[in-house]
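Beneath this line is the structure, given in structure tokens, with notes to follow.
All protein chains of the complex are present and in place, except for one that has been dropped.
On to subunit A.
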């Protein structure tokens, strides 16, 4: 039984500092309430000869002070916490993306070069890592206590989480949103290794790069039959679509971000591009979230930017 949790990420120290400050402040106030309560209870027990003259039934000054002082303290705590919160929510631009797909009851991980893991997340020490997560079925939550980070993983959208691991070793990973029968067994390990070891570990994989795997799926699922530039069927061209502005048939313009691409594959009828017939079949029950990620990697690799397929780190903000 240890009260101190390992501090294994860039967030652990500042969050613990704030937690401890809160512990002192709130613990102090709670102790104060208990002390005053016991003191009054003993002093003014029936039969005691304490002076009871001159008691008041209300005092405006007192009321205002215990309204305003707590409020000002709260504003201070709030400001401190918001400062940390914006840090938690804003990954640095160059953070290394790792894709997570949660499903009942496992964590599936895809690294930039296509290497995969299940229930284990290997990350390099000292490098900002950004997890881009979605769920195959119900809501899960990705929680690493030793890193002080947690984010729900929601079907139908991509949520993100970032951190810099600051300590080598293995750390427990939990699902912290109730997700059905084996929720408590949906655990794993985060392995923090040195940068060199991480690179070695990545290279030990024989997996094709995600964009290449995606290209194969693109053919296999028959997407290329319509979306290849040479195709005879009129379908939107996908080169350069990622990050562009698309006008839909109902006149709405949207940015083609991850969620747009995801829904365009899984639920094509919900966002038909202006000028095209809604003829694309749904891939909802035919494709799983991991393959959607690979297809997206392929589509992104088609973009006008310089060869993102090789680096895999073109993931734009949001």
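Definition applied: contacts are C-beta pairs under 8 Å (C-beta built on N, C-alpha and C of every residue); 3 or more make two chains touch, one makes a residue touch a chain; residues count from 1.
Definition applied: contacts and distances are computed from a predicted model.
Here one chain is missing from view; checked against "RNA polymerase sigma factor ECF family 11", "Cytochrome c oxidase subunit 1", "Beta-ketoacyl-[acyl-carrier-protein] synthase III" or "ATP-binding cassette domain-containing protein", UniProt names that protein "Cytochrome c oxidase subunit 1". The residue touching the chain not shown here, chosen from A:182, A:196 or A:288, is A:182. Considering the whole complex, the residue from A:13, A:62 or A:233 that touches the absent chain is A:62.
Within the set A:41, A:118 or A:204, the residue that contacts the chain not displayed is A:41.
Listed here are the subunit A residues that touch the chain not shown: 1-3, 5, 15, 18-19, 22, 26-27, 29-30, 33-34, 36-37, 40-41, 44-46, 50-59, 62-63, 66-67, 70-71, 74-75, 77-78, 80-86, 88-90, 104, 137-139, 141, 143, 145-146, 148-152, 154-157, 159, 172, 174-185, 267, 270, 284.
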